[in-house]
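The complex is shown incomplete by one protein chain, all other protein chains being positioned as in the whole.
Chain nomenclature is as follows: A and B, assigned in order of appearance, with residue numbering initiated at 1 for each chain independently.
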Amino acid sequence: QSSVTVYGRLNLTAERQKTDAGSVTNLTNNSSRIGFKGTEDLGGGLKAFFLIEHGFSPDTGAAASTFWGRESNVGLEGAFGKVRLGNMGPTNAYFTTADYISMHNHDTGTSSDAFYAYPGNAKNMIAYTSPSLSGLVIDAQFGLKEASATKNTVVLTGNYDAGPLHLGGTYLTGPGEAKEFGLRGLYELGAITVGAYYIHNEADVASVTVKRDIYRVSGMYALGASEFHVNVGAAGKAKALGIAADGSSATQYTLGYNYNLSKRTKLYGYYTKVNDGNLGAYGGDFSSIAAGIRHNF
Amino acid sequence: QSSVTVYGRLNLTAERQKTDAGSVTNLTNNSSRIGFKGTEDLGGGLKAFFLIEHGFSPDTGAAASTFWGRESNVGLEGAFGKVRLGNMGPTNAYFTTADYISMHNHDTGTSSDAFYAYPGNAKNMIAYTSPSLSGLVIDAQFGLKEASATKNTVVLTGNYDAGPLHLGGTYLTGPGEAKEFGLRGLYELGAITVGAYYIHNEADVASVTVKRDIYRVSGMYALGASEFHVNVGAAGKAKALGIAADGSSATQYTLGYNYNLSKRTKLYGYYTKVNDGNLGAYGGDFSSIAAGIRHNF
Partner (left out) sequence: QSSVTVYGRLNLTAERQKTDAGSVTNLTNNSSRIGFKGTEDLGGGLKAFFLIEHGFSPDTGAAASTFWGRESNVGLEGAFGKVRLGNMGPTNAYFTTADYISMHNHDTGTSSDAFYAYPGNAKNMIAYTSPSLSGLVIDAQFGLKEASATKNTVVLTGNYDAGPLHLGGTYLTGPGEAKEFGLRGLYELGAITVGAYYIHNEADVASVTVKRDIYRVSGMYALGASEFHVNVGAAGKAKALGIAADGSSATQYTLGYNYNLSKRTKLYGYYTKVNDGNLGAYGGDFSSIAAGIRHNF
């Protein structure tokens, strides 16, 4: 009778974290979630579908502040592509770049991309995804400003897949003067996968436009049930009024190891380190050594 | 092993809304929800059952302020009827009148009944529903005042079904001097359905009893997968201390069109307009033109 699928992920790490203020041992949530989704066949190649997804912290049992903030939308799919209404969670610009590249742990937790900045609004969205056009999928998202924001959000992305090669490009313009564009490439070479992105970001800080370039490269080597990961990112200097701020750049690197007990369950560990600039744009230096379990359901 | 059914509805419209303050384009939630329910056969015609239902806004992902506020109850059903304990969500007086008549979109969102007033309390309830007595079903709900309210809530309703004819009557007395009674009729004439209700409402405002009569008529014409709807309501003048307040009456009309892609999924649009009186008892004039999708699961 009911065609609802319950799915999700619990992902916890025990971590030794170090900041400028000292060290602490934490149990840390890595974007755990539970969701409900379903599809209805309407005939003639047309489908209706919905998806709602809730984020929570299994270490404490706390729900995310916006309960269905990860995603909540409904739409139609057919030969024309896919139309969705609702809250998309992160924009497709994020999925096309930061999320795509950070393979070692779904870009979650303390080893997630410390520099990716999201200037837009994925709530109150009308979104269109094209069918695959010889490997190219175009995605257009339109976020209504409604009464609270000053400007609508527009997100355009293209994702191109040709065998081992995966390319993506993004353009985003959001509330205020926020703007972002990005390019991403990923290549699968047998047991080795390498990827990289470049993002240019502009945000409005107290009526001044602050510009920044972000770079990240990542690599994975798979050997049986094991995966060896490396992930390195850099945030260039923040530029405002034509001046680049000394001490505002930062770097991050992560070394990770995953042992896949199955497709759904892995044990893993990593070491991540953020070297922040003197200005502390990213909250100061941070490092963590972590071991944990991820279980999909 | 588990006999739980997951069910729900996502219902979103893109709307151009106009108030006295100006116009705005919104993605609007129309009482989206997800629920869990189950039944256990106890033998001898006896069943136990439960139902919990959660409301949320897929446009933003926000949960309703009372998480299981739409409904959360448990009970027994047998030849004697049905007994339930818990939170009933709206009282059966609402389901018998306002909800029953506003057919075009489940009495949800901006085209919902702007004048229906609920003076009672559906939490902490003990409720009894009779079996069908030659088409008549009696429902009695008793809401405990507990420590916070001044008076228990009593809701009595009768619903009578005889082929194309559907009649309902309600009586409600709640906290303070709140009182309500209503009558509703609905008739199915082939492709045409027409319905109407009359409600008399009394509420306690700063120790003064304010009385008001509310009227609503609605009609639907079904043609294949299409439904054409009209819905017109009027709130009479508010009367206090024997005096009817000029400028306190209001009218609302809605024109709607539904295209049923299936029993579960429709695309639809409507125009609704509230003409409020000078006193602004209903928040001032309001209109909205809307297009959306409703998907049940």
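Throughout what follows, a contact is a pair of C-beta atoms (placed from the backbone, for glycine too) under 8 Å apart; a residue touches a chain by one contact, two chains touch by 3 or more.
Quantities reported herein were computed from a predicted structural model and do not represent experimental measurements.
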{"item": "Contact with the hidden chain (one of A:L10, A:L167, A:L183 or A:V217)", "value": "A:L10"}
{"item": "Per the touch definition above, residue among B:Q17, B:N87, B:N231 or B:S287 touching the missing chain", "value": "B:N87"}
{"item": "Option from B:T13, B:N29, B:S57 or B:S72 whose C-beta touches the chain left out", "value": "B:S72"}
{"item": "Absent chain, residues of chain B that touch it", "value": "1-4, 6, 36, 38, 40, 42, 46, 48-50, 52, 66-76, 85-87, 89, 123-126, 144, 146-147"}
{"item": "Hidden partner chain, residues of chain A it touches", "value": "5-8, 10-12, 14, 24-27, 34, 56-63, 261-262, 264-265, 292-293, 295, 297"}
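To be clear about the criterion, only the chains that are shown with their structure count from here on.
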{"item": "Centre distance in Å when chain A and chain B are each reduced to the mean of their C-alpha atoms", "value": "40"}
